[in-house]
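As you look at this complex, bear in mind that one protein chain is not there, while each of the others sits in place.
For reference, chains read A and B in written order, and residue numbers begin at 1 within each chain.
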Amino acid sequence: MTLLAAAGLNKRFGGVVAAKDVRFALNAGEMLAIIGPNGAGKSTTFNMVGGQLRPDSGRVLLAGQDITGLPPREVCRLGVGRTFQVAQTFLSMTVAQNVQMALIAHAGRTRELVSRAEALYRAQAVALLGKVGMAADADRPIGELAYGDVKRVELAIALAASPRLLLMDEPTAGMAPRERASLMQLTAGIAREEGIGVLFTEHDMDAVFAHADRILVLVRGEVIAEGTPEEVRANEQVKRVYLGTTGHKAALRARRAAHV
Amino acid sequence: MSDTVLQVEQLAAGYGPAEVLFGVALVLRRGEVAALMGRNGAGKSTTLKTIMGLLPPRAGRVRLAGQDITGWAPYRIARLGLGYVPEERRIFTDLTVAENLEVGRRPAQPGREAWTPEKLFAIFPNLAEMRRRRASAMSGGEQQMLTIARTLMGNPDAVLLDEPSEGLAPVIVELMAEAVLRMKEEGIAVLLSEQNLDFAAAVADRAYVIEKGSIRFQGSMAALEADEAIRQAYLTV
Partner (left out) sequence: MDAGFLLVQSLSGLASASSLFIIASGLTLVFGVTRIVNFAHGSFYMLGAYMAVTVVPWLLEIERSPWLFFVGVLISAAVVGLLGVAMELLLLRRIYKVPELFQLLATFGVVLMVQDAVLKIWGPVDITGPRAPGLRHGVEIMGQRFPAYELFLICAGPAVLGALWLLMHRTRFGVLIRAATRDREMVGALGVNQAMLFTGTLFLGAFLAGLGGALQIPRVSASAQMDLSIITEVFVVTVIGGMGSVTGAFLAAVLIGQLQAFGVLVFPKITLVLVFLLMAVVLVVKPWGLLGKPEPAAGRATLPEGILHPRGFALPEKLLAALAVAAALAVPVFGDAYAVKVATEVLVFALAAFSLHFLVGNGGIVSFGHAAYFGLGAYASGLLVVRLGVPMEPALLVAPVAGAAFAFLFGFFVVRLSGIYLAMLTLAFAQIAYAVCFQWVEVTGGDNGLVGVWPSAWATSRHVYHYIVAAGAIAGIVALRHVIYAPFGATLRAARDSAPRADAIGIDVRTHQLLGFTMAGGAAGLAGGLYAFSKGSIDPTMLAIPMSVDFLAMILLGGIQTVMGAVVGAGAFHAIKDIFMPLTDYWRFLLGASIIALVLLFPRGLGGAFASVRARVAAEPARA
């Protein structure tokens, strides 16, 4: 079943086209990676789905419901969890409190004045932390954790809203090499087990090719290829985007010869 | 004096809790062009920023012209002869082309001929036509040339060039390559970060490949071009 559908998304910033007729679909339990060079429109696409940006035209459908242009908090309430390129957590809180805060927000209890926040949803929070392997650190201030562990906690925060869809913007950026694979494995495991769809952007090709079910390649705001990792790997046009055009290569060689 | 301009040892750095560099080591020799290759997010820009003092190193040493400059303020590093061209260009958009060059102006070292706007306009003819124009009204390629020209006005011995071909039209990329080779002819050592193998191959003598914050390959540019395995592993899809 189609969980997320983007239909003809367009976005311009001034004269620059950041997204041009971007369309894709994502099924429940599936991991879809968006890759492409810097400035290709990955973040723009991502933010149009997450509600940070409103597309100039086109629609975003979540399980058939139109969520185009809704603010992030509304998008969240409809079952979309998100992690950021640079982890965004509540630095003054402990690991468990970060997750508890997400659970409180999910339950719509943020305006309560009487109960004690610390005591709410503690068990659920620890259970979620258990899922990402962070239960033992529940009571440490989040600022003390290694960055890779912060990213895991962020995943637990995103899972607190029992999402149908996870949006992960460069999930492994800033992590030490060996932490990366384990975070992606963890995410993939949870997604498949719980039938959560995952849309992620990534620069680490190991992460992309090892874990994505399908890959979307964006260049200058346009989808130039889409398919399984094997298909994308074999796609000549994609190769060219990363290696540069042959004509261009020849031109550069010629320049060099002229200077020797 | 030895022929090493810049020497980086076991450099570690990052942003907030995020670690990006894990013990980067490299050298830049007098008058050569070296390319720091790697994918997006591999740590290229962070390496250059840390060398320039824009990001505090968490461990390691940086030596410029034999002096230990680890932890120095960027302006002191610049005055010692290291130029920096950032990836995001960071042109002063409210200023005209001529004013942008003025900000970069520093006296040349004794016995060396100083760069002047006229000399730079000879290399970048487009800029000459728009000396009085605001930088915000320039195209991306013109801005990129301006950043290089602005840095040369400081009469550096070595220049850090962050992703010079990023997001530029092929014809501008060629001009960029020409500019790098001109710098080399003038005796300026260049350390450039690059994803584009063709561009690097066209200008660089030696290459480093960085992946996930550490150097995975170093050798001549020709050796890198010949090494299919390394290229497959770190530079392509």
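As a working rule, a residue touches a chain if its C-beta (ideal position, glycine included) is under 8 Å from a C-beta of that chain, and two chains touch if they have at least 3 such contacts.
The structure displayed is predicted, hence computed values, not measured ones.
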Handout entry: Chains still shown that are in contact with the chain withheld from the display
Key = A, B
Fill in the blank from the handout: Of A:Asp66, A:Glu112 or A:Glu230, the residue touching the omitted chain is A:Glu112
Problem - Hidden-chain contact residue, picked from the options A:Lys11, A:Arg82 or A:Arg214 - result: A:Arg82
Fill in the blank from the handout: Only one of A:Gly39, A:Pro72 or A:Gly133 touches the unshown chain, namely A:Pro72
Completion exercise
Where chain A meets the chain that is not shown, the residues are 50, 71-74, 76-77, 81-82, 84, 86-94, 97, 101-102, 104-106, 109-118, 120, 141, 143, 157-158, 160-161
Handout entry: For chain B, residues in touch with the removed chain
Key = 15-16, 18, 52-54, 73-75, 78-79, 84, 86, 90, 92-95, 99-100, 102-106, 150-151, 154
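By definition in this document, only the chains that are shown with their structure count from here on.
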Exercise for the section: Calculate how many whole Å lie between the centre of chain A and the centre of chain B, each centre taken as the average of the chain's C-alpha atoms. Expected result: 31
Exercise for the section: Using the touch definition up top, name the residues of chain B that touch chain A in the complex. Expected result: 14-20, 22, 39-42, 166-167, 170, 173-174, 177-178, 181, 185, 195-199, 201-203, 212-213, 235-237
Problem - Residue ranges of chain A in contact with chain B within the complex - result: 35, 37-39, 86-87, 143, 145-147, 150, 170, 173-177, 180, 203-205, 232-233, 238-239, 242-245, 247-249, 251-253, 255-256, 259
